[in-house]
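One structure is given below, encoded as structure tokens.
Removed from the display is one protein chain of the complex; every other protein chain stays in position.
A and B label the chains in the order they appear, each numbered from 1.
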Amino acid sequence: MATIEMKHIVKKYGDGFPAVNDVSIDVADGEFLILVGPSGCGKSTLLRMIVGLEDITDGDMLIGGERVNDLAPRDRNLSMVFQNYALYPHLTVYENIAFPLRLAKVSEKEIDEKVREASKTLDLDEHLERKPANLSGGQRQRVAMGRAIVREAKAFLFDEPLSNLDAKLRGQMRTEIARLQKKLGITTVYVTHDQTEAMTLGDRVAVMKRGVLQQLASPRELYEQPVNLFVAGFIGSPPMNFLPATVEGTEVTLPFGTFPLPADKAERTAGKGLLMAGVRPEHFEDVSVIGEGEVDSSRTFKAHIDVREWLGDQQYAYVPYEAEATVQDQLKELARESDSDSLRTQLVVSLDASSKAEEDADTTLFIDTDQMHLFDPSSGENLTVGL
Amino acid sequence: MTTTEARPTSHKPSKPPKAPDSDRSRSENRLALKLVALPLALMLLVTAFPMLRALYLSLFDYSLTAPDDRTFIGLSNYVTALTDGLFWRDTLITVFIMVVTVSFELVIGFAFAMVMHKVIFARGVIRTSILIPYGVITVVSGFAWQFAFSNTNGFVNSWLPFIDTDFNWFAEQGSSLVAIMASEIWKTTPFMSLLLLAGLAQVSEDMIEAAKVDGATWFQRLYKVILPNMRAAIMVAVLFRALDAYRIFDNIFVMTAGANNTESISFLTYRQVIEQFQLGIGSALSVLLFLSVLVVAAVIVKLFRVDLADARQG
Partner (left out) sequence: MSNVKERVGTGVGVTLILLWCLLPVAWIVSLSFKSQEAVTNGSPGFFPASGAGAGFDNYKQVLQDDAFLLAIRNSIVVSLSATILSVALATLAAYAIARLEFRGKKFVLTTALVIAMFPVVSLVGPLFDMWRTVGLYDTWWGLMIPYISFTLPLAIWTLSAFFREIPWEMEQAAQVDGATPWQAFRKVIVPLAAPGVFTAAILTFFFAWNDFVFGISLTSTERARPIPAALSFFVGADPFNRPASLLAAAAVVATIPIVVLVLFFQRKIVAGLTAGAVKG
């Protein structure tokens, strides 16, 4: 049990490019912290610096209050689950789990006790004598976890531990990891690029981009109050819609029309020229589902839906629109940064499952501008954060 | 693998460690140097050092039969070697043997590799058989083929219908070279075919099936899909075999001892040094032989644009 403090951590490679740049994060004792970001954002590098597999170019790494920059991995007493599990193929499951204990010269009796306890927790009892090659992906994953929990390490580190599993198993193991962490109450740092894992597992989530920490907050705060365009676009699936917007007085003009904006938001953004409005898909709705009387008609617009995807509990509708070249370029850049592709400028709206909106037809949609965020397009900063 | 992070290990495979290194990478450096020091020293002891010595000795008129008469003569040995027809004749013969044997080995080796790739039954038996020529001592192979071609005890004359039973293969240059190359090709084709087989295994079946669906004939699949994707394997195999063939010595020594103009450049060098004790001119020939191997390697690398680092270092 220990805290992990990262103070102004920098990692530079031979070419001088900072893979991790001035990152400071304090992980509280027993906290579950997620490092998330697109590929190449430095999240794994940061994790490997915590565990000592990567040298720290600058800054201080404190584990349990002790500076560990110069300690070898074995002297840091952390345990780690690797993406490919890194099980030892020549050892049985039992010996794999016992490995760290054997290195620590623990007595035979104690090893046996601890291995059996871990195997019970992870439901590996019947596989103890098998070799990793004969196990399924999920079982290997559990063995890797067993090797991590068998030792009383100061913290757990996970490097994309579920990325090699299929979707169903990934869901199960996610819950399993959450349960285990709660039960053991051990400080955990978990790297992932999967935002479902990020949102569901973490007490707090650190979003990184190109080596720089973007936002460190609870999952809810990240979702509801993203500090900039990148975080707003990265967190959430389908992602937040970004639309060119201008605010005059207390009204915001979008490609689909002009809508009233709450006063506090308008105050901060009025007269700032072209902005980027961010609206999540669920902040739209088919007017016919809500019922005529309850709708503020000033916040509705006609949209031409070209594709509709019915998912059972909800449905997505796609509304293409024309945007200026500069806006398109910015949207493309944004999509590229978060590892996705934007093929065309379109609005993604999430409609109630009961909506009868049709493809290739016009539908009246409601837009909840109370939930809208407005971003400065050049800096990407959220001008309406906290509102 | 769908690793998302640019892992430091794969980040820049040969990144030059910068000056302000951490303790860990410095100690890694030190450990590595300790580990490679002895092997490297040994390799250099037996190659670089003698080579430098050969370079030095080549500047002398020096014979072991009269070691005290050693006199410095500058580049005269090189002039002698390069103006003597023998050197060029032997180089030509060596190049001829290299080109012919490697071409045959490539074609036959590829055919073998294709067959082995297709075979599902008895893989073990075939692989075991194909390793036997590879493992057999070259000298033994030389004997076997020499006796096979012999007009007194061999079977080749009686098996080949268009050859007179009394035909003496070792009486003239052309037929002697045929016998020598037969032994060389027999022994080394398996090696070639194994390398090509490994290359073949890396061409994905999906790609070949896609080509089938796209309407490519067997020949088109071979030329447009399989061969281009095996380029690296083919080039490595050719390079290594060619350099090996250029050094041909054992077979010639055993089968003809250089008679009837079948002497290779290696054999010439050997004869000068070991049989005639002419260390001066022999050293000059050694240097020339080494240089010509470098030239051959450079030509092949240039010709086929083989990226050695790519192929070998991976």
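Here is the rule we use: a contact is a pair of C-beta atoms (placed from the backbone, for glycine too) under 8 Å apart; a residue touches a chain by one contact, two chains touch by 3 or more.
Note that this is a predicted model, so its numbers are computed, not measured.
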Contact residue for the chain not shown (choose from B:L57, B:A81, B:L177 or B:V225): B:L57
Listed residues B:M114, B:A216 or B:A259, member touching the removed chain: B:M114
Residue among B:L131, B:M207 or B:L303 that touches the chain left out of view: B:L131
Of B:V36, B:V107, B:L160 or B:V299, the residue in touch with the unshown chain: B:V36
Positions on chain A contacted by the hidden chain, ascending: 51-53, 72-74, 77-80, 82-84, 86, 88-90, 99-100, 103-104, 147, 151
Footprint left on chain B by the chain that the document does not show: 9, 14-17, 25, 28-29, 31-33, 35-36, 38-40, 42-47, 50-51, 53-54, 57, 64, 108, 111-112, 114-116, 118-119, 122, 124-141, 143-145, 147-148, 150-155, 157-159, 165, 186, 189-191, 194-195, 197-199, 202, 232-233, 236-237, 240, 243, 246-247, 249-250, 253-254, 266-267, 269-270, 272-274, 279, 282-283, 285-287, 289-290, 293, 297, 308-314
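Note that only the chains that are shown with their structure count from here on.
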Inter-centroid spacing, chain B versus chain A (mean Cα positions, whole Å): 55
